[in-house]
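One protein chain is absent from this view; the other protein chains keep their places.
So, subunit A:
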Amino acid sequence: MTMFQLEFMQRALIAGLLTGLSAPAIGTYLVQRRLSLMGDGIGHIAITGVALGLLTGWAPVLTAVLVSIAGATAIELVRARGKATGDVALALMFYGGIAGGVLLIGLAGQGAATLNTYLFGSLTTVSQSDLYVVVGLAVTVLVVAIGLGPQLFAVCQDEEFARTTGLRVQLLNLVIAVMAAVTVTVAMRTVGLLLVSALMVVPVATAQQITRSFRSTFVTACLIGVAACLAGIVTSYNANVAPGATIVVLALAGFVVAATVGTLLRRRSGRARPLADEEPEIGVPAPEPHVVSPGHPHAHAPECGHKKVEHGDHVDYVHDGHLHAAHGDHWDEH
């Protein structure tokens, strides 16, 4: 019997496929907004959610979704208010999430082994009901990430401009935060909460090495995510290690390869296509030092009566025994 005939492996592979698609999809928007670590923060908060589920006996996937959506919304609101202490508030939330999780798990009387399956993923624990929730959430994330693509792109690219096109920026930012929270929960069973952020960021960083457009980065990142997830799950089965670690190590290996290839490609195209000639930027100070007359109310002109002296490409005027030359909006001593 091969591993593909094992029911738990089939479920793990389906969950892995959907995780590989949805994590880089939302991750592309997070990276574009330079919020790469947001997934990490939500992952920490979700630990409390999982622990709450274990304590109360509700499905941990459900409680994790609810708690991480609440956490992501809070992060987004703190960010949008632009408080100087926003950074610290986020850190507090991250630590609160992980500490709360460990505390609640202790109260629930479940050991480190249970928590570990959520932190680093586990192949055998994806149940049939888990799978339905994961499929539903992942499809929702993908529909929003692709369907609202132009709007989310604009908001992440230039928030101020997006507001002047009448987009409801705050709402779209919340949509991104909530989708990130949902994705964390989707990825929880395969990569685990501590490494989910890697699957949001590493495939995007890898794709960027070889792409030029947002759309191709998005698609390439999703393909890389799927490849890393499926390969990681298979490797994890064969080597009997946590799938989260193998998936992330494979994704990072892909990044190293892409970075090398990308550098070589750019070097080649750089040689083939030299920089286009452009006019020098204005406002650059002239290279040679010059002495500016300290405020000069009189504008010299050919008919002003001061003696004129040809000087290279311009005319100097004799003024009180020294030379004045026009330079932009002031007069130089020559």
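The working rule: contacts are C-beta pairs under 8 Å (C-beta built on N, C-alpha and C of every residue); 3 or more make two chains touch, one makes a residue touch a chain; residues count from 1.
Basically, contacts and distances are computed from a predicted model.
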Name the absent chain by its UniProt protein name; which of "Conserved membrane protein", "Thiosulfohydrolase SoxB", "Oligopeptide/dipeptide ABC transporter, ATPase subunit" or "Zinc transport system ATP-binding protein" is it? "Zinc transport system ATP-binding protein"
Among the options A:135, A:167 or A:259, which residue touches the chain absent from this view? A:167
Which candidate, A:56, A:129 or A:157, sits in contact with the chain we can't see? A:157
Quick one: which of A:2, A:213 or A:240 touches the chain that's been left out? A:213
Provide the residue numbers of subunit A that touch the chain removed from this figure. 28, 31-34, 36, 147-148, 150-151, 153-154, 156-158, 160-167, 204, 208, 211-215, 217, 278-283, 285-286, 289-298, 328-329, 333
